[in-house]
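Just below is one structure, and these are the notes that go with it.
Omission of a single protein chain aside, the complex is shown with its protein chains in their original locations.
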Amino acid sequence: MKKNPTTVAFQGTAEQEEILLSVIEKYRGVKGSMMPILQEAQEIYGYLPIEVQKIIADNTGVSLAEIYGIVSFYSQFMLNPKGEVSISVCLGTACYVKGSQDVLDKIKEKIGVETGGTSPDGKYSLDATRCVGACGLAPVVIINNDVYGRVKADEIDTIMTKY
Amino acid sequence: MDNVNIKINGREYQVPKTSTILEAARMANIHIPTLCYLKDINAIGACRLCLVEVKGARGMVTSCVTMVNEGMEVYTNTSDILAARKINLELVLSNHNKQCLSCIRSTSCELQKLCNDYGVDEDYFTSNETETKKDESSVSIIRDNSKCILCRRCVAACGNVQGIGVIGANDRGYDTHIGSAFEMDLADTSCVNCGQCIVACPVGALYEKDDTQEVFDALADPQKHVAICTAPSVRATLGECFGYEPGTEVEGKMVAALKRLGFDGVYNMNFTADLTIVEEANEFVERLTNGGKLPLITSCSPGWVKYCEHYFPEFTDNLSTCKSPQQMFGAIYKTYYAQKNGLDPKDIVFVSAIPCTAKKFEVTREDQSAAGIPDVDIAITTRELGRMIDKAGIDFKSLADEDFDAPFMEGSGAGEIFGATGGVMEAALRTAAETVLGKPLERVDFEDVRGTAGIKRATYKLGDIEVRVAIASGLANAKRLLTRIREGKEHYDLIEIMACPGGCINGGGQPTQPASVRNTVNLREKRADVLYSADSKNVIRKSHENSAVKMLYDKFLEKPGSKKAHETLHTKYIKRGL
Partner (left out) sequence: MKTISDIIEIKNITKNNISLGGRQKTRVVVGMATCGIAAGAQSILTAINDELKKAKLLDTVTVTQTGCIGICQYEPIVEIYDNDGRRTTYVNMTADKAKRISSEHIKDGKIVSEYTIGAANGENVTSLNDTEFMKKQKRVALRNCGIIDPEKIDEYIAMDGYQALHKVISGMEPAELIQFILDSGLRGRGGAGFPTGLKWRFAAASVSDKKYVCCNADEGDPGAFMDRSILEGDPHAVIEAMAIAGYAIGADEGYIYVRAEYPTAISRLTIAIEQAKSYGLLGKGILGTDFNFDITLRLGAGAFVCGEETALLTSIEGKRGEPRLRPPFPAVKGLFGKPTILNNVETYANITPIIVNGVEWFKSMGTEKSKGTKVFALGGKITNTGLVEIPMGTTLREVVEEIGGGIPEGKKFKAAQTGGPSGGCIPASLIDTPIEYDTLVAIGSMMGSGGLIVMDEDNCMVDIARFFLDFTVDESCGKCTPCRIGTRRLLEILDKIIEGNGELKDIDKLQELCNYISRASLCGLGQTAPNPVLSTIRYFNDEYIAHITEKRCPSGVCKNLLRYIIIEDKCTGCSACARVCPADAISGEIRKKYVIDPAKCIKCGACMEKCRFGAIIKR
């Protein structure tokens, strides 16, 4: 799994920073709190650019390299913001054997974005996820927070008109 | 110590019950190959090369971290194990830039030796090599990840031994690689150039920026006056480059080789080590008696100085303003020596041979230009010096001993021990004590400050003044000590800090030794012994008694701490932050 360092300009606000600092404060003295801090930071900013990781490094005493090592290890930590419309296609076993690869290929073709990428205009981002636990509905596609079950490749056009 | 009975390859042995299988096998004169394990530094079981079979165990057993137990039966060389090691190496090679011919570690590379031993087929698992970018941003350290085998010894050295952690594992799975945060250039991080990562690395993925060509070029230029001085610990380690046992002193051969390389002057840096001590002891006594900022902390280790500037900026005012011996030498050479010999400083190329990669950074520091140009032009490590001698075709081992050139040939025993942890402290105490007491010391040995411990503490009475001293080597130890001082839990008057664990004899520019040696030989101790025995044999054992030092004060510097001395030999620090 390779992560590409942040490519967009940082637009964090003083307000966001204040919230982040209070999160770090909340976890002061709590053992093993780096993961929840990063998770909450990602909620605040939508992703974890260097500026955010620096704030965390400066205020926790953990080295920036270590934090980056953690962030680049876990697939849910983002170094780049997601698109307005974030699409994920389940490639878990149940979905795969029912043809979710075709669905993914179709979406790629439609929005012109590779898996793990975001369209240049920032509108779409596409991910392949592993099992969201709705295997009974396989193949599953999640767009923003809407879950679509039993999706067929030829239904993609219709589904995408909503976004 | 309690022993247990074990069998290795069918023979019975008694080994201490606290040993690992790897150590037990070593005691039985069996080498089990390792790549990731490094004694006291890294034990993460990642490379899987040291696997052995243990009767009754499920699967193969990681010998580098598994303890022996009573009745254990170990097999280190079954055909399964040998085959597994071969596949392991072939897998490593399938994603390795196999350009051994030009690789800096060829012939001293742990991977290369193993591949040779195991007769691997380097193309058995063909694949495209992962693309990597060579990081050449740093003035001292180059990272070539195409050679990296992800043993993480460097990560442990930087993070655990030095407590710095500017490098780590990034990404995951097949894409895992060692790098800085956000893949930043090393030069843009708070790396202190100590080079401990380099000497930990088993392969050619980390090495010093090679400046030898510049030296050869200078030597070939008839317009240039090219001088070199060698640091105290280089003579204790250079022999390792030519196959001598660690702990062999080769000062005479080293000087002979340098003369054959064509330097216009070959000098002893022990001389400026003494000069540093005289200035520093003076500074210490000044601060001690006039209520200056204490503790005074030594500043001769550029790895430590940069660390202080990044990580403990509040202590920069405690640093001695003395330049390091290397810089003092260049400064004296380009001022006093140039004047005296009618040389234009601009025509001088001053080279230092040092155990240290951080000194490559030090030569670029501002406010280190007594003659208006940088004090030192090129700093080359022990390893580079070894390569220069090789390249020039000099048969090092058969050289007859020669002496350093006048007027900077003399060094005291105090200057000698500069290269080991506690040495600067002892040297400073010898001089400071006599300054304070105003009469010669009966005993010059300060044994409490010797030894390879990471942090040492002692208290001495100089007349009626009690002096509390502490010594730390290895920056993680420095961090521990300074943190306690910052928290007000400990108080000292004089502190010596060396960036490298054990001091310069274990510096980042010293010859690399494979894990098979590092895991079994106490390199620091062996190398340090060279320096202490030279000290004990030296007739002059105090820096201020060095005749060249005395001459220099007479003819040029007037007296310790004079205005002239300050202009030439002292410097300033900056607060860098992270």
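Worth a mention:
Per-chain residue numbering starts at 1, and chain names A and B are given in the order in which the chains are listed.
In this text, contacts are C-beta pairs under 8 Å (C-beta built on N, C-alpha and C of every residue); 3 or more make two chains touch, one makes a residue touch a chain.
All figures in this text were calculated on a predicted structure; none of them were measured in a lab.
Across B:G56, B:G173, B:P222 or B:G291, the single residue that touches the chain missing here is B:G173. Contact between chain A and the absent chain runs through residues 1, 31-36, 38-39, 66, 69-70, 73-77, 91-98, 129-138, 140, 147-149.
Residue positions on chain B in contact with the hidden chain: 44-49, 51, 59-60, 62, 65-66, 83-84, 87-88, 91-92, 94-95, 125, 127, 149-150, 169, 171-176, in rising order.
Assume only the chains that are shown with their structure count from here on.
Each chain gets one centre point, the mean of its Cα atoms, and the points for chain A and chain B are 44 Å apart.
Remark: chain A residues 1-3, 5-6, 50, 53, 57-58, 63-69, 72-73, 75 touch chain B in the complex. Within the complex formed with chain A, the chain B residues making contact are 159, 164-173, 175, 180-183, 189, 578.
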